[in-house]
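Here it is, the structure, as structure tokens.
The complex appears here without one of its protein chains, the remainder shown in place.
And then chain A:
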Amino acid sequence: MTPLKSFEKDYPLIDSNFQSFCVSHGIFSVEDFLLHDLDALIAFADSHSTSQTLKQGIDQLLSIIDALHPPLLNGLQLLEDAQRNKHILSTGCEGIDALLGGGLCEGQLTELVGSSSSGKTQACLLSASTVAKHESSVIYLDTGNSFSPQRIAHFVGQSSGYVFDNQADHILRKVLDRIICYSVFDIYQMFDVLHQLKINLRSEVVKSNQHVRLLIVDSISSLITPILGGSGPQGHALMVSAGFLLKKLAHEHNIAVLVTNHVVGGEDGVSKPALGESWKSVPHVRLLLSRDCGSNVCNISMLKHPSKVRYLIRKFLYGVVYVSQYHDASGWAASSAMYL
């Protein structure tokens, strides 16, 4: 909440007279002002002895708030921005890329849902190493100490294929340099990190040759589920706010956001995502990862995608394996190699 007093210095029209007029109508902050009926306020200002300056003050306040908010864009401008700034990042896994139509989309929030050991963290680490290899920075929020530099080294070594050790070492060091990992153990810490990131991105503290393209939160559900209990709506509000903050960062700074959500047992024995109905409307894309019991086959299915209506299921195995795709029961299959 922003008190009106904070504008006093920069805007002479919002003086003590204007402020006391606002206070007499119960307006202490910008939020109060927005909730108040504007026409009624102007009518009161009219009857006041200093009506002219008061009305100028109201106009000033409106234009201050206007400047804080994004301008009206038309479809052409929006499409141009999307084509110029919203790139698609490869996850490094052909199967997932094909399912997503190329990879993770900048400006969008992609969610991986899956039970324990279904490959969520592996997919995150693979995406991080792939993006970092292409001269971009990755912010990795690790909530369970599951970030593994060894695994990154493995991914980098496997795909670069350099023979000479020192060259591979050099590349690996560069890749690891570009992945900035934060250990985050509660949602407030995450808010701190994200707000700091927002400030850094705005003031371009982050080195310009290392553009942050990917933000990973593995797993966001373990930060949010502890606060969801209890009787109040605060937990849900924090969850929704976290979603908005991530989407705002993604949209304004052209970052792809990847989060993971674990699975809990439902009442009827069917497992369901830990973040449920209210979270469903937060991510742009939802992928469900699952692993068949006792086997190495991992299934991915698309739960939601803004530009895909089809429901595809892909199967892949751990290790150096093959991918096949199934479409409904008709069962056309194609295969390609993937490393996971």
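Methods note: a residue touches a chain if its C-beta (ideal position, glycine included) is under 8 Å from a C-beta of that chain, and two chains touch if they have at least 3 such contacts; residues count from 1.
We take it that contacts and distances are computed from a predicted model.
Student: Missing chain's UniProt protein name, "DNA repair protein XRCC2 homolog", "Ras-related protein Rab-21", "VPS9 domain-containing protein" or "Proteasome subunit beta"?
Tutor: According to UniProt, the chain not displayed is called "DNA repair protein XRCC2 homolog".
Student: Please pick, from A:116, A:203 or A:281, the residue that touches the omitted chain in the full complex.
Tutor: Going through A:116, A:203 or A:281 one by one, A:281 is the residue touching the chain not shown.
Student: Out of A:20, A:47 or A:74, which residue would touch the omitted chain in the full complex?
Tutor: Of these options, the touching residue for the absent chain is A:74.
Student: Considering the entire assembly, which residues of chain A contact the chain that has been omitted?
Tutor: On the side of chain A, residues 1, 29-31, 34-35, 37-39, 62, 65-66, 69-70, 72-76, 78-79, 81-82, 86, 108, 228-241, 244, 247-248, 251, 267, 276-278, 280-282, 284, 303-304, 306-307, 309-311, 327-330 touch the unshown chain.
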